[in-house]
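All protein chains but one are shown in place.
Let's turn to chain A:
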């Protein structure tokens, strides 16, 4: 994972609350089996609208999304983070994030910073008054700077450390492999295993046919 300490890029004001992960990336794009190449899927339902913010030339190359409250609600799809990252976003700022989305962001190296709604409004105004204006996000200082305005943002200490160090989760966990093995030895024998597989008797399933 790439280390991030500060990032500077064009800020994109997304004046919408409750942008759920179906809006970030519709389910139809989830059928891919690769890990990259989701940039075309980001906000797909809105991209056809020429007034949509990312279709305005000044914002097209944005990398800091300034969103409304409750960003990333709904489905757990990590594709939402991939789509944002593949498009070129490094940071999303909002006054509230859905838990799963925020967790997914930290793991994928997307900074999800919590900024008060009051300050989000100030950022929106600045970015709308001067389209294409850059924002600097400092993980070190936990601040967002846009022109003269500098406001704080919140991020979990541990997530911040990992982002700044660029550390991979699985590697970190496997440092405790002995503890996992020890724990496994204590599990009660009633706890189920999927193997060997047990089922009710196998039965032929009849295929449904279209109604004429």
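As a convention for this text, a contact is a pair of C-beta atoms (placed from the backbone, for glycine too) under 8 Å apart; a residue touches a chain by one contact, two chains touch by 3 or more; residues count from 1.
Convention: contacts and distances are computed from a predicted model.
One chain of the complex is hidden; its UniProt record names it "3-isopropylmalate dehydratase large subunit", one of "Biotin-dependent carboxyltransferase family protein", "3-isopropylmalate dehydratase large subunit", "TonB-linked SusC/RagA family outer membrane protein" or "Cu-processing system permease protein".
Considering the full assembly, A:96 is the residue among A:7, A:96 or A:133 that touches the omitted chain. Counting the whole complex, the residues of chain A in touch with the unshown chain are 16-18, 20, 22-23, 26-28, 30-35, 45, 68-70, 73-79, 81, 96, 98-100, 103-104, 107-108, 156-158, 161, 169-170, 172-174, 176-177, 179-180, 183-184, 187-195, 197-200, 202-203, 205, 207-211.
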